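One structure is given below, encoded as structure tokens.
A single protein chain has been removed from this complex, and every other one stays in its place.
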Amino acid sequence: MKSRFALFLIVIAIIAGLPWLITTPYWRGILVLCAMNVLLAMSLNLVLGYTGQLNLGQSAFFAIGAYVSTILIKTYGWNFWVAALAAVIAAGFLGLALAAFAARLRGHYLAIASLGFAVITYQVLLNWEDVTEGVRGIYGILPPVPNTVALFYLVAGIAAAVYLLLDNLVRSPIGDTLRAIREDEVSAASLGVNAAIWKAFAFGLGAGIAGLAGAFYPGFVGTLVPDAFGIIESFTMMAMVIVGGMGTMIGPVIGAVVLTFLPELLRGFGELRLMIYGLALTLVVLFMPGGMVQAWVSLKNRLRA
Amino acid sequence: MSDLLALLTQQTINGVYLGCLYVMVALGLTLIYGVLNQINFAHADFVTVGAFTAFFTATRLATRVLGMPDTAAYLLSLFFALGAGALLGWLVSAAVFAPLRRRGSDELRPLIATIGVSVLLENGQLWLFGPVPYQFDSPLARETIRVGRIFFSAQSALVVAVSLAAIAALYAFMRFTFIGKALRAVAQDRETAGLMGINENLVIALTIVIASALAGMAGALLGPVVVLTPFTGASLIVKAFAIVIIGGFGNMEGTIIAGLLVGIIEAFTVQYLGSGIIDLVVFAMLLAMLVIRPTGLIAERKEENV
Partner (left out) sequence: MSLLGAEKLNKRFGGVRAVQDVSIAVPQGAIFALIGPNGAGKSTLLNLLSGIYQPDSGSLSFDEVNLIGLRAHQRVRLGIARTFQKIRLFKQLSLLENVLAGFHIHQDVPLWQCFLSGASGRFRAEALELLAFVGLADRANDRAGALPYGQQRMLEIARALATRPKLFMLDEPAAGLNAAEMEFLLKRLENINKRNVTVVVVEHNMDLVMNVAQRVFVMDHGVPLFEGTPREVQANPQVIEAYLGGEFAA
């Protein structure tokens, strides 16, 4: 408990210090993006890594968070924070809807259902033009705080808080329950686990966190179009979780940081750098399924011996 | 011929044409699932690669370099697309599916690995070709054939002809050749097939190659009719999955029926609803299907093995 707290303080210090090290507006923007990706990766990891549910449509919840908050602010003049809360709740409810499918479907079927879910969400956002402006997009969206550094502190701070809460959760009896469902749903049921309820919990919570990230996204980019929330965005999130280390708390964080910064560092290579997502994901799954966390643990063991 | 009948027939023909395209894409998916119990998420991207291969073959290689006439160039590009698909299939089989099968992994890992390949292919093509849509003009798309009051393009006739030929060839292959029978054996019971001397790995690799070749060719046929970007395949993939699920994973006949069904529904509703809504309708059907009867229209209910 003590060492976790100390580690957390170190992380806070790093977050606080980063904007002093990184001073160009462009890279500060990347910091904000990174913090958002950390939130997204953690949200997916809860469902995919801890509960073992093959969810390929996480971008749908990110999208709902973005659109619900933006529409409430721009069209109805809501305050950002109340709108963000509404966005989280809306995304959470959508997560519960997907969980209804997860209750009955496993493996490939769930994967495809979740994909279909994401596509339906995308199509609704694209076509319900009265509300969402569809392809035209919504413009002139302001962030809740005046400058990039403040936005970074805000999002990173929230990400850190969410990390703590989730870390506690997975160490609690609920974590045991989710892992049991991941490992073997049938025998989990023979131990009294109501898989349907707990999947709903995981999906709902994961969706809510993704929705929270979504609330900050439009303000950061300034505009909002449905194309930002496609299938490939879901896959990128998945890559972050898996490359970092699925089913651990720190894994998705590492994955999000690496897969946010690496493509940026490789800007010199042009669009080729985007292939890093696919390449990293494929190679990790083939050779090091536990991701970078597994690599780190192996390295430690080897050095010890 | 009355107005209504003409309209119905026209739409049905359009539907059959669309359906054949979808069947070509979905058939490969279901073949792979039948023999491997795996979904190749990159399958739809093979379609995109096929489309681009055909595009460059038809518009650059065949016409400018070789000086072939447009139609012949296009037909040649079909074969190149077939080859590109086959090559990709072989690569994915050797680099992804075979190693994972050797290590005896669960069903999750190959799926995610193919997702990785899909992302790789999409971004790779994005780098090579850029995000701006390509105008793939097939010479046959401009030629219209008219039968009474029914119109259709030579392109659609070609699509239907090629699809039927491919499906017939596939059927004949499965039923009459030794390799085809071996494929069905492996699909039914891999262990026993292995014990009977069938080289499962070879059969599986061959299945993936054939399935991917089909996808490539589907891309060549599809190219002239859709917006051609590196993400063309991605827009198809959920529809392809919908068809495979409705028809039943691994079930060839079911997939064909489902594909035609989806094509016809789309043809009839696109006039009134627009293609985005179509996607929504199809996917809603998919979700409904998954809830009511996940094993598809035709497959039987199995006892859960505990």
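Here the chain labels run A and B in written order, and each chain numbers its own residues starting at 1.
Heads up, the rule we're going with is that contacts are C-beta pairs under 8 Å (C-beta built on N, C-alpha and C of every residue); 3 or more make two chains touch, one makes a residue touch a chain.
Computed from a predicted model, the values in this text were never measured in an experiment.
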Seminar exercise, completed: The one of A:79, A:147 or A:187 in touch with the missing chain is A:187
Problem set entry | Residue in contact with the excluded chain [from A:177, A:236, A:260 or A:282] | A:177
For this session: Name, in rising order, the residues on chain A that touch the hidden chain in the full complex.
Result: 165, 167-169, 171-177, 179-180, 183-184, 186-195
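Following the convention adopted for this analysis, only the chains that are shown with their structure count from here on.
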For this session: Return the distance between the CA-based centres of chain A and chain B, expressed in whole Å.
Result: 32
Seminar exercise, completed: As the complex stands, chain A meets chain B at residues 54, 56, 101, 104-105, 107-109, 111-113, 115-117, 119-120, 123-124, 126-127, 186, 230-232, 235-236, 238-239, 242, 270-272, 274-275, 277-286, 289
Exercise. Can you list the chain B residues touching chain A in their complex?
Worked result: 39, 95-96, 99-100, 105, 107-109, 111-113, 115-124, 126-127, 130, 231, 234, 237-238, 241-242, 245, 249, 274, 276-277, 279-280, 283-284, 286-287, 290-291, 294, 306
